[in-house]
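Apart from one protein chain that is not included, each protein chain of the complex appears where it belongs.
Just so it is clear, A, B and C label the chains in written order, and each chain counts residues from 1 on its own.
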Amino acid sequence: MFPFNFEWAWDIAHVVFFGGFWYAIGILGAGMTFCILKAAYDTMKGNGASDH
Amino acid sequence: MSEIENKTENGSTESAGERTAGDTKDDKGLGLGVIFFIVAFVVCFLSGTLLFPKLLYSKREQPFNFDHKLHVGEAGDCDSCHYLREDGSFVGIPKLATCLDCHSEEPMGETEDEAIFAEEYVSKEKEVPWFIYSRQPDCVFFSHAAHTQSGGMDCVTCHGPIGESTSSKPYQENRITGYSRDIWGENIWGFKKNSWDRMKMDDCAECHKQETGHQGYCFQCHK
Amino acid sequence: MKQENNKAHKFGMVIDLDKCTGCGSCMVSCMSENNVPFKEDESNKKDSITWMRVYKITNGKSFPDTEIVYLPRPCQHCGGKGDHGHSPCVSVCPATATDYGYDTGIVSQIYTRCFGCRYCMGACPYHARYFNWWDPKWPEGMENYLSPNVSPRMRGVVEKCSFCYHRYQAARDKAYVDGRDDIEEQEYQTACTTACPAGAIVFGDLNNPAHAVHQIVKPDPHPDPRNKHIVGKSRNPNVFRLLERLGTNPKVYYLSEREWVRKAGDNYLEGEWDEIKNHHGSSSHD
Partner (left out) sequence: MDSALIPEGAKRCSFPKFAIGIAIVGAVLLWGVYAMFLCWFKGLNQTNMNDYYGFALWIWADLAVIAVGGGAFFTGLLKYIFKVDELKNIINFAVIIGFICYSSALLILAIDIGQPLRGWFIFWHANVHSMLTEVAFCLSCYFAVLTIEFIPNILENRQVNRVPFFHHLAHNMHGVMAIFAATGAFLSFFHQGSLGGVAGVMFGRPFAVREGLLIWPWTFFLFTWSAAAFGPCFTLLVAKITETITGKKLVKDNVVHLLAKISGWMITTYIIAKIIDTIYWATVTIPSLGFKLSHFYTNNSFYGYWILITEVVLCGVVPGALLIIKSTRENPTLRLIAIVLGVIGVCLNRWVMVLQIMAVPVMSFDTWALYIPSWQEIATTILPVAYGIILIAITYRYLPVFPQEQELNSIEPATEAE
């Protein structure tokens, strides 16, 4: 999972597999971070308690 | 999605007025939040580094103190007591019989520890229940012969300069795993400075990779 | 510091089915050697553990032509397709709890790493892998007789025959102390081999021409021209492997002079056997 794990090897299989994995995790993490920060920013700016 | 957007747009215009009152309160909350975060971090950090090891490990004293330095001086190298048998197996901590090779007659010194040894164990013909700092889990196979005979390594590389110690440190056992603390190492973060600081699988693998080019197949070190 | 035994071994076994009497000594010796737990009631064989299992096979004919053969089946220590070490079980284990030792050809199983997904059991066509459905329990006092050289297994992990790897380790330790480079053939023999009263099991290094197992099997180092996945086919016409056609490349060979026994070792379409039976490795045609 990480380069310091016992099983880790810098071979094509690990690079492809974990490349895909960390890429996906990165997108999800970055996406959620963005959403949360933007939501916090929007809230502080105070432009939207919506009572419809 | 579009519905939500509409909601937001409507919401923003409708409620712009009532939001102004809350703004200052929000800032105050933020400041408190930052302070809370810092305090909580410090508390967690300190308890993690100082308190956690105390909780994780139980401490026990050896039956009596053992002066390695003295014995090395009197008896010679490590393998005077910790030797390989003819079949290649390793004796480990010597049994009472080995001690009696020298300690058979009267006391050899005047220490309190030797008195305990003579009274409690020699006269009662009881083995000394030493705690073994370097005891590995049951699933581990380790060949001393492979390392000292074939690999030509010395004891210090893995065990440290224990031959120079004059007293036995307390034995610490991980309450969860039941393993000796020397396996994980004294440093709770798992950092090591010397080759003998830790005895984890990764440490074996590191040296094996360096020396043999391969960290080893499972059965090489597991049984 | 270089590792000893740089020359790769390939430990294997040949079992003479014409000598096997089905006595079960191999199973018993295996269980006691390797601390194999047992159940109070062993009547359901499908969930009891026997690293070495003796199968009873008949030729299906009625009296007086009935013949029976007993087939001991340890882990086959497959080399996988092309003998590259990707045995059916090793390649599927998600947690690397089993691996292929390229220095010995032995397939390992690390009980403390295994978390019990049982994928390897599904992948093994020989049913050589067993799951610990229960906590291991020994009758009182018997714990004292467990071997310290093999760690007992906990509930919820898979275990299997290791070719008594601890005996290999012990033999190597002896060699180190004696200052020898390598072990002798007789120094490393599995428990079942030494226990077999009929001498039906021969164990040794398939790579070493001096070893009995090599001399009996005469393994063909080249891939089978009919199926390039098969490597190490025996050039002895009486020797076969179980399910050889799958390309698992086991290191356990079987020996029998009876044709129906050899045929029972694998699956054949109608008429295929007669065509295949005379084919024994590529080099036999050279």
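Simple rule for what comes next: a contact is a pair of C-beta atoms (placed from the backbone, for glycine too) under 8 Å apart; a residue touches a chain by one contact, two chains touch by 3 or more.
Computed from a prediction, not measured in an experiment: that's the story for all the values here.
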Among C:A95, C:M142 or C:A210, which residue is in touch with the absent chain?
C:A95
Consider the whole complex, including the chain that is not shown, and state which of C:H9, C:R129, C:K233 or C:K251 touches that chain.
C:R129
Residue ranges of chain A at the interface with the undisplayed chain
1, 5-7, 13-14, 17-18, 20-21, 24-25, 27-28, 31-32, 34-36, 38-40, 42-43, 46, 48-52
For review purposes, identify every residue of chain C that touches the missing chain, sorted by number.
44, 46-47, 55, 57, 71, 78, 81, 86, 88, 91-97, 113-119, 121-127, 129-135, 154-158, 227, 242-243, 245-248, 263-269, 272
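One rule holds for everything that comes next: only the chains that are shown with their structure count from here on.
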What is the distance in Å between the mean C-alpha positions of chain A and chain C?
47
Distance from chain C to chain B - Cα centre to Cα centre, in angstrom:
38
Chain B: which residues touch two or more other chains?
none
Considering chain C alone, which of its residues make contact with at least two other chains?
none
Interface with chain A, chain B side, in the complex: residues 7-8, 10-12, 14-16, 18-20, 22-23, 26, 201-202, 205, 215
For chain C, which residues count as touching chain B in their complex?
1-4, 97-104, 106, 108-113, 149-152, 162, 165-166, 169-170, 172-177, 179
Contact residues on chain A for chain B in the complex?
4, 6, 43-44, 46-52
